[in-house]
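All protein chains but one are shown in place.
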Amino acid sequence: MDLVLDIITWILMLTGCVLLIITGFGLLRLPDLYTRIHAGGMADTLATFLIFIGLALQSDDFLVTAKLLMVIVFVFFTSPTASYALAHASFVAGLKPMLDTTGSDQRDSADPDEGKD
Amino acid sequence: MIIYAVTAIAILVSIAMALGRAILGPTSYDRILAANAIGTKTVLMIGVVGFLTGRPDFLDLALVYSLVNFIGTIAVLKYFKFGTLRGGLTSTQGKD
Amino acid sequence: METETLALFVDLFLMVLLVAGALTVLTVRNLFVATMLLGIVSFTMALTFVSLDAVDVAFTEAAVGAGISTVLYIGTLALVGAQEKTGVKFSAWPLAICLAVGAVLIYATYEMPPYGSPDNPAQTHVAPRYVQVSPTEIGVPNMVTSVLASYRGFDTFGEVTVIFTAGIGVLLILSQRRRKRDDEAEEEAQKKGTQSKLRVSLTGLGSQHDLVPHIVAKLLIPFIFVFGLYVQFHGDFGPGGGFQAGVIFAAGFILHALIYGLQFTQRVLSPQVALILIVAGVLIYGGVGIVSMLMGGNFLDYNVLLPDSVAGQHIGILIIELGVGITVAAAMLVIYYAFVGRAEPVNKLPD
Partner (left out) sequence: MLRTISLFLVLMAVWLLLSGYYTPLIISFGIASCLLSALIARRMEVVDNEGHPLHLGPRIVFYWAWLLKEIFKANIDVAKCVLFPKTYLRPNMFTAKVTQTSDLGKVIYANSITLTPGTVTVDLDNDTVMVHAMTENSAEGVKSGEMDRRVTAVMGEA
């Protein structure tokens, strides 16, 4: 039984790790702010969920499990709010998103002057 | 458990990449995004380190971050939108 | 061995991140960007404390770094603007002095006792006594709390006084009566139901109602308060205590002020009441000291508070932690009120 739990934890947390690395990669690689927000969202949602569920499977204390689940719930409430606040702030400040390009003219929107009016 | 150590290293690498975004910019918003991303990863790291060292009372720290970390971003939104923190974000300001 | 290598790796990695973050803060000219990067440095610092097993310090860093400092910095930027003064001349002397001092400090580290060695002076001086005796003498599971609140209660009293002074000082400098007319005009506008000039978006883009933060804040504010109080009362058992609790509690109020506006929050807890609370916290702390003197002990000697000395220690620590919590929360709030209440809208957006 313990072995099964261990294997599940391994799978969950390794998937979480892969997602985290992809997130970091996406933050560096994607062409403009709005697409990077999507990449950041991966770590906020699924990676957090997988890693903390993996930890919860390993804890034998009920209260620790409860705290882990609480962290997940709070992160699921606050992280989209923070993302919205960021996206809305940059939208209000006039930062234009880069729309439907095929990756060749990526550098356009990464221009710092875009933020100004 | 080796998986804790693996996860901790993955989180650190991810933090380093986000820090790279913070250093590169180019706009302020990218840096806020990087700060947010590092915040979430700090929550993860604290949870994992707590299990790695066998002291789950670290989870209280993770709870603090998950509860109050978005306040800063809301302040940023308000500053960008109104240039001040005085007024409310909504016009439904409560009944008098 | 495995874990040691891992710990070393983590520490080194964090150090590199810390230095990189700090250097970036130094090089950026836009103060707003610097603020955001300071947030990152704070996260890394908290992780470093966690890795050093200093949970209480990490907790303080977490509470302050996540909840308060960014908001206060932005409040300051709204006062002074986000652009650093240009044309600062480069001068060689300060750089030379800094480098020289740094070199001396690095040289000095070679004389330091090895990291984590059991024969270090820090480990052989008073620490063994704390470790051996405090469980029976104080009876509190979290040794940090028994050191801070009991053995070194006098020091902590000094720290609370520092926070008290900071709150009062900010209040004296920033909250002199001014712009009375503006305040009245704003209130008038609010009564008439029109948008006051402060709540018009700078670029005119975007919706007027920010529903998302509004509703989520409404949902979370009660939980922030309960969590703050939980930290307050469980400082004896785990990480936490008055300082952290006060900051978290104040963060709840600050979130409310961000969403509903300063005026409404000041109607919930007026600046005058906050001022009284700052003083009350210090008085509660000092009062415990006076009571213990009246009951025949030394200042802040909790043993005499109750017939059973361990129970006396326990109750003494609980009460002074409460005093610390009240002072910290009220001081944070007063500082926020003072900064934000004075700010005019900035007319230029940062990049």
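Note that the chains are named A, B and C in the order they appear, and that numbering of residues resets to 1 at the start of each chain.
Note that in this section contacts are C-beta pairs under 8 Å (C-beta built on N, C-alpha and C of every residue); 3 or more make two chains touch, one makes a residue touch a chain.
Here the structure is a predicted model, which is why all the values come from computation and not from measurement.
K.L.:
With the full complex in mind, choose from C:Leu23, C:Leu211, C:Ile276 or C:Ile290 the residue touching the hidden chain.
P.N.:
Spelled out, the listed residue whose C-beta touches the missing chain is C:Leu211.
K.L.:
With respect to the chain omitted from the figure, which of A:Leu12, A:Met42 or A:Ala56 is a touching residue?
P.N.:
A:Met42
K.L.:
I'm checking contacts with the chain that's been left out. Which of C:Leu95, C:Leu172, C:Val226 or C:Ile290 qualifies?
P.N.:
If we include the chain that is not displayed, C:Val226 is the one touching it.
K.L.:
Contact with the hidden chain only, please: which chain C residues?
P.N.:
206-207, 209-212, 214-219, 221-223, 225-227, 229-230, 232-234, 237, 256, 260, 265, 268
K.L.:
In the full complex, which residues of chain A touch the absent chain?
P.N.:
19, 22-23, 25-26, 29-32, 34-35, 37-39, 41-42, 45-46, 49, 63, 66-67, 70, 76-77, 79-81, 83-84, 87-88, 91, 97-103
Just so we're on the same page, only the chains that are shown with their structure count from here on.
K.L.:
Touch graph of the chains shown: is it line, ring, star, complete or other?
P.N.:
complete
K.L.:
Which of the two pairs, B-C or A-B, is linked by more C-beta contacts?
P.N.:
So, comparing the two chain pairs, more contacts are at B-C.
K.L.:
Using the average of all C-alpha atoms in each chain as its centre, how far is it in Å between chain A and chain C?
P.N.:
A distance of 27 Å separates the two centres.
K.L.:
Indicate the whole-number Å distance between the mean C-alpha point of chain B and the mean C-alpha point of chain C.
P.N.:
17
K.L.:
For chain A and chain B, let me know how many angstrom lie between their CA-based centres, rounded off.
P.N.:
For chain A versus chain B, the centre distance works out to 11 Å.
K.L.:
Please list all residues of chain B that touch 2 or more other chains.
P.N.:
15-16, 25, 27-28, 32, 34, 60, 63, 67, 69-70, 74, 76-77, 80-81
K.L.:
Can you tell me which residues of chain C touch two or more of the remaining chains?
P.N.:
Answer for chain C, listing residues that touch two or more other chains: 201-202, 206, 210, 213, 216, 220, 223, 349-351.
K.L.:
So in the complex, which bits of chain B are touching chain C?
P.N.:
Within the complex, chain B contacts chain C at residues 5, 8-9, 12, 15-16, 19, 22-23, 25, 27-28, 31-32, 34-35, 38-39, 42, 45-46, 49, 52-53, 55, 57-58, 60-61, 63-65, 67-72, 74-94, 96.
K.L.:
Write out the stretch or stretches of chain C touching chain A in their complex.
P.N.:
Residues of chain C touching chain A: 201-203, 205-206, 210, 212-213, 216, 219-220, 223, 349-351.
K.L.:
Spell out the residues on chain C that touch chain B in their complex, using ranges where they run on.
P.N.:
Residues 2-3, 6, 9-10, 13-14, 16-17, 20-21, 24, 30, 32-33, 36-37, 39-40, 43-44, 46-47, 50-51, 53, 55, 58-59, 62-63, 66-67, 70-71, 74-75, 77-78, 190-191, 195-196, 198-202, 206, 208-211, 213-214, 216-217, 220, 223-224, 227, 231, 238-240, 244, 248, 251, 254-255, 257-264, 340-341, 343-347, 349-351.
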